[in-house]
Structure formats: C-alpha cells, structure tokens
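Working notes, structure below.
With one protein chain withheld, the remaining protein chains of the complex are depicted in position.
Chain naming follows the written order as A, B and C, and within any one chain the residues start at number 1.
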Amino acid sequence: MSNLLESKEVLWSADEMMTVSAARSLTNSDTCFVGIGIPSTAAILAKATHAPRLTLIYESGTIDTNPTRLPLSIGDGELAQTALTVVSLPEIFNYWLQAGRIKIGFLGAAQIDKFGNINTTIIGSSYDNPKVRLPGAGGATEIAGACVNTTIICRQSTRTFLEKIDFITSCGFGSGPGSRHAFGLTGNGPKNVITDIGILEPDPETCELVLTQIHENVTREQAVESTGWNLKISDNLKVTQPPTIQELQILRALNAPAESKQ
Amino acid sequence: MSNLLESKEVLWSADEMMTVSAARSLTNSDTCFVGIGIPSTAAILAKATHAPRLTLIYESGTIDTNPTRLPLSIGDGELAQTALTVVSLPEIFNYWLQAGRIKIGFLGAAQIDKFGNINTTIIGSSYDNPKVRLPGAGGATEIAGACVNTTIICRQSTRTFLEKIDFITSCGFGSGPGSRHAFGLTGNGPKNVITDIGILEPDPETCELVLTQIHENVTREQAVESTGWNLKISDNLKVTQPPTIQELQILRALNAPAESKQ
Amino acid sequence: MILTLSEAISEFVHNGDSVAMEGFTHLIPFTAGDEIIRQGLRDLTLIRMTPDLIYDRLIGAGCASKLIFSWGGNPGVGSLHRFRDAIQNSWPRPLEIEEHTHAGFANRYLAGASGLPFAILRGYQGSDLLEHTQNVKLIECPFTGERLAAVRAINPDVTIIHAQQADREGNVLLWGITGIQKEAALAAKRVIVTVEEIVDSFEPKMNSTIIPAFVISAICVSPGGSRPSYALDYYERDNDAYIAWNTISKERDTFTEWLQREVLMGQKGPVS
Partner (left out) sequence: MILTLSEAISEFVHNGDSVAMEGFTHLIPFTAGDEIIRQGLRDLTLIRMTPDLIYDRLIGAGCASKLIFSWGGNPGVGSLHRFRDAIQNSWPRPLEIEEHTHAGFANRYLAGASGLPFAILRGYQGSDLLEHTQNVKLIECPFTGERLAAVRAINPDVTIIHAQQADREGNVLLWGITGIQKEAALAAKRVIVTVEEIVDSFEPKMNSTIIPAFVISAICVSPGGSRPSYALDYYERDNDAYIAWNTISKERDTFTEWLQREVLMGQKGPVS
C-alpha cells in the first residue's frame, strides 16, 4: 500500500478500471440494488470515496446497509448488522423493488447482446440439455424490470458480448424500442454497460448499445475486437480518467482479505 | 365480591349468562379471533377460568395476547404488551385469518337472520340514505368467511333476530345450503349463536338456526317471542348450567373498572 | 427533512388531495389532523380504515368531500356522530362514502405499496357490500378457476402517520401495534411523519418497524401528537376523552363550540 503512494507511475488492472468506473457512476442521492461480486465491490467503493450517503440495498432484504468489508454472499452477517433495517424477501421484492423505489440496479452478466439483454441461465442451445448450467435468474429479472435504471458490469469479450445470446434471463431493451413497454416493464432499462474496455450506452432512438467512453490505454480496435456484434462507436468518444491513487488504495484494501483467502 | 361468596342464592343478569355461555364454548386448544365488547369479555373470561392456554388473536395484529383487563378498543396497549407477537394488518388478515389458521371467530351483530347472516352496516332499506348508519364491516366479513367456525354473540329480540335483515354485512349460511361454497368461503360458518335466551345451532341439513339450549329461568315462550322468525326448538333442548360463583366473580372483576368509568 | 407541522401540512397537503392518516387505534396522528382543520383545507378525500375521532373532527369541520373507510365507529364507545350526520344529513356538507372491509382495505394499501394495480383476497363475497362499493371486482384464479375478490390499489396523494421516534438521518421507528402505517406510507406520493422525539440511535424493540428516510417527505416533532389515542411507552390511551367525545360530538352546536375552542383557537391538545 505504501509503495503505491510512493511510486510515480500508478498501474492498475482492467478489472480495477471497470470497478472504479462503476463506482464513479453512483451518487450520494442514489439508491442502489446490488448483486454480489464486482457490482458489490463497486458500490462499496463508491460509498468509501465520493458517495458516502449512497443507499445500498441487497436482495437479502438489507436496506441502507454500510458494509466495511466485501461480503462473500448477499446475505452476510456484515450486511445485516450494518443495515438500517432488514425486511423479508416478499417485502424487499414487492414493496421496494417492484414499486420502483430503487434508482439503480447493478447487474452482472454471463452473456449480453446489443440491446442489453442478459443471460445468466444456460450456455448452449437447449434449456433442457444445456452445455453449461449457470445459476439462473435470482433477483436479476425483476431488478432489470423495475429499477429506474440499470447498470450492467461485466468483462467485454466475444464470448460474452454476442449478437444473439443463448437465453434471455433479464430483459434490457428486448428486440429494440417498444419492447419494454410491451412487456409491462416499469423501469427505463440499462443506462449503461461498464466493462474493462469502456462504457457503452444505449442509443436513444435505436436502443442499441454504443461505445461512448473508452478506458485509457485501450484502443478502438480492441473494443471492436472484443464485441460479438458490429460495435458502433460514438462520435464523441470520451476517455476514462484513470483511477486515482485513493480509489486504487481503497479498492485494493477491500479486495485484500478476500483474495488472501482464496 | 365477598358478599357474593357468602350469599346462598347466586343472582346473575341475562348478559352475564350470555357471556359465561360464550366463554364456556372455548377450549385450551382453540385459537380465537376476537372482536371488542362482549365477545372479548367472554374470551378473556375463558382464559381466566377453564381455558388458560386459549390463543387469543385480535384484528389489530396482536397474536396470542393475554390481557388481564378488558381492552376498550381492539388496539389497546394492554393487548400489544401482553402479546407473543404483533403483526401488520395485511399480515393478520392474509397470513393468519385468510389462511384458515383461526378456529373460532367471535362476532357480534346488530341484526341476524335465521341463516346466521349478520348486519352491522345500516338500519333501514336504503344503503345511500339509511335510517341509522352503523360502523360497518371492519374485520367481520372475512372473519365470517375464513375462520373454521364462528360463534355469534348478541342479545335476542325481535329487533335483532329478523326474518330478513336490512343488509348482509357478513355471510352466515347465505340463503341456505350451498351458499357458502358458491361464495368461495373457506370456513364452515356459524357453529352457534349465543344469546341472553340460550344457544342456537344450525340444522345440519337446512342450515336454519334452531334453539338447542335455553338458559335457566328462561321459558320456551320467551325464546319464541324474542325471535322475528318462526323459531324452531330442538327436541333435545338442553338447559344451561347457571354461572358458577367463580365465573361470576371473575366476570364482575373484569367489568368493574370499565363500568366505574362510564 | 425536518419541518414544523404547520410548514409540512402547508407544503404537502392541498385542497382536493386524497389524504390517508393511519394508525390502528394506536399512534393516530391527531395533532396533524387538527392542523389540517386549522389550515382550512377543503374537498379532501379522506382515507382511513377506522375514521375514529380524528376524522369525525375533520368531517364535522367541513374538510372532506369523500370518505373511504372500513369501520366507522367510536371504538369501545359507540357511534361517530359527525360522520353519521354528514352521511345522513349532509352536514356540514355532503359526504360521499366508499366502504370496504378491513381485509379488503388492508389489501388496497398492500397493492399500493407494492406498485401493483390490484391485490387479491378471499373476501367481500356473500356480503351486500360487494354491490354497494367501488373498486372491488371478482376474478378467476388462472390455475384453479376459483373466484376471488380483486381490489384496486390505493395510492394516496399524501399519507400522514405518527411514530415514536425519528433519528437524525430522518429514519422513523415505530413499535407496538403498527397496523397499516408502513403500507399506507409506501403507497403514497408524499409522506409526513410526526414523531414524539428525535433520538441519536434506535434501540431494539419487539414488533418494531423502520421506515427509511428516503421515502419520507417531512418529519415533524410533535410530542403528544397522537393524543387522545396512545403512543406505546410514551403515554396511554385517554379512554375518558373517547367517552367524552360521544357527548361533545352528539350535537352540532356543542361540536362547533368545542372545535372553535380546542382546535381553531390554537388550544389544541387532548380532549379533557
């Protein structure tokens, strides 16, 4: 840690840049429904840096929780003990999520298509006889439906960013404009997709995900090569500010105990 | 109180006989959903005498409550402080009442017909322009529908026991056999009606309320004259055991503070 | 956001609003009700399972054009005379009513809090109420074919509740009989909470409910704000006041005189 402060050249990993970018997207006035893994790390990082009043909600029913370390599961004791209140599962899904009280849903994905639809169910063409069985929907389907907006956080590659995904677990924009309305989904859908390459945002007219921001040291060619569809790049492509020393310090401190365990 | 013990001749009022009869109908293994007034007095009397393990539930959400004095309202602090647990109104009505977990519903009535249908809404022929506006349904409609059985407790007179009541607030047996099934009511309906005259029970075939028990010192003629329909009397009419000294003592002690206030 | 009660009512309650003031015999927000009377609000749709004395006052004061309720009595005492006078004689103005059962009403709030357009229950059937009320329909279960009652969600413009405590972040803690307050608050567009006191942190309580600050529009410190009902662990129900109300409210002139003296002249507080 002290080395980091002394070194002139700060180095960071692509995952760290992705996590820091996701953290930066959250503000003090947000309420954020968090899944476990990098979404949770990003949300806790945001609270520890620029957004201490950010309200975190986990599907285990913990409302306004203030973890000081990374939970390994969405129901860790740490989340219950630092929460303002804990409610039952019917209540968290019906009163809090479904009613549209949550501004941002932080989601991960095993596969994603250009309309921000997400697969976390199966790899392969047959539901009944899958090549790989993934965990399934959990809270994601209704988080994707009911949060005011969602942010999807996942590494970008041609294995995950596909023209057609094997299974739509959670709806982004379906098959394009109008789909969400037809499905009766009350939230606005994906606001952005934050990856180790950059940030994609939906085109307001077509709903297609467009690269609007690229991380420092990543090339446009890398972005295109990491995408399984014909990636559109914004005319006003921005470049991500690299992680600050403070961001990296806190992030690494958060990850340290978990990594030492593995 | 001490006078009562010493006197050889125990005297009691018709209301006391009614309350004691209702109390006796409850057992240790019952769960009873209680309304305020005489039903509540009877239930508390039962717990204080022969049925200490009787489970009392009030619509205010208090489950397994053990009041030592008469509550003036169904949400008195006494009920909350002596309860095993207190739940929200949606929970008490949905999880506990509607799910059929309550064995006995204790109900009052302003008017009742021979099928045990109850009116607590209006007196008069017009809902929009009533002669007298009564409080309305409260919990009664669904208590009448969902408890395994109900017991109706009210004074018997030609003003209350009517061939046709002005408004059916809560369904007993509707228009006779089959009505409850047609309405989708899951409970069995009235088990008995306990009055200051005696006890009426539904005929198993016709569902019509029949006088099956008469209180001591009440005549069959009085029973008939107090009823607005052509009252049938059971061939095996029983006579109620008069209140015991213990029952009267406890009942009067319960009623004393409330009466001194009025 | 901590406001005075006067500021909160003025900012968040408007003529013509639908207003739910909940508290099931416990924690009834009487002081807030009196402030609505003092501010002379009109044409309110008053929503409350048990109108109780709080709405008898508002109805008698002429604030309401409609009442949605499920049990309209003076609990443990008898009738609500201002409520009856309004329904039977349109005094001081006509009062439209929409009447439900407790179970149906609780589920209307439940649907409102859940962001659903309706809720289902086993209820209303076999009761004449089904023909005389609005916002209840029978539907079929798509799995079993059973007929059930569907009730339309209720989403008040504003819900007002009273609680024992708020913390400095504006979160609210209530305990004891918590009734329908959480659902009524979550169903509303705006939420005002009056509290007995503000505390540094909450202690664990049996049967407690927390409402997070981020769904609350205003917190108002109002000690005794639910008298003559009660606030568990703060003060008891003033049963005498409930009994006295029967006499005060029975006639229009005794009611009017009481309203003038106890509410409008600013000498608010419990009936005694």
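As a convention for this text, contacts are C-beta pairs under 8 Å (C-beta built on N, C-alpha and C of every residue); 3 or more make two chains touch, one makes a residue touch a chain.
As the structure is a computational prediction, the values presented were derived from the model and not from experiment.
S.K.: Which of the visible chains would the unseen chain be in contact with across the whole complex?
M.R.: By the stated touch criterion, the chain not on view contacts A, B, C.
S.K.: For the chain not shown, which residue from A:Leu97, A:Ile214, A:Leu231 or A:Leu254 touches it across the whole complex?
M.R.: Among A:Leu97, A:Ile214, A:Leu231 or A:Leu254, only A:Leu97 touches the chain that is not shown.
S.K.: For a quick check of understanding: of B:Thr85, B:Asn188 or B:Thr219, which residue touches the chain that isn't displayed?
M.R.: Of the listed residues, the one touching the omitted chain is B:Thr85.
S.K.: Sort through B:Thr19, B:Ser60, B:Asn94 or B:Thr150 and give me the one touching the missing partner chain.
M.R.: In the complete complex, the chain left out is touched by residue B:Asn94.
S.K.: Which one touches the absent chain: A:Thr121, A:Thr151, A:Thr227 or A:Thr240?
M.R.: Of the candidates A:Thr121, A:Thr151, A:Thr227 or A:Thr240, A:Thr121 is in touch with the missing chain.
S.K.: Considering the whole complex, not just the chains shown, which residues of chain A touch the missing one?
M.R.: 36-37, 59-62, 71-77, 79-81, 83, 85-90, 93-94, 97-98, 121, 127, 129-130, 132-142, 144-146, 167-171, 174, 179-180, 183-186, 261-262
S.K.: Counting contacts across the full complex, list the positions on chain B that touch the omitted chain.
M.R.: Residues 31, 55, 63-64, 84-85, 94-95, 98-101, 146, 186 of chain B touch the chain absent from view.
S.K.: Could you pull out which residues of chain C are in touch with the chain that's been left out?
M.R.: 115-122, 135, 137, 139, 141-144, 146, 148, 150, 152, 202-206, 208
Simple rule for what comes next: only the chains that are shown with their structure count from here on.
S.K.: For chain A and chain C, let me know how many angstrom lie between their CA-based centres, rounded off.
M.R.: For chain A versus chain C, the centre distance works out to 41 Å.
S.K.: Suppose each chain is reduced to the average of its Cα coordinates; what separation in Å results between chain B and chain C?
M.R.: 28
S.K.: Could you say which residues in chain C touch two or more other chains, in rising order?
M.R.: Residues 182-183 of chain C each touch two or more of the other chains.
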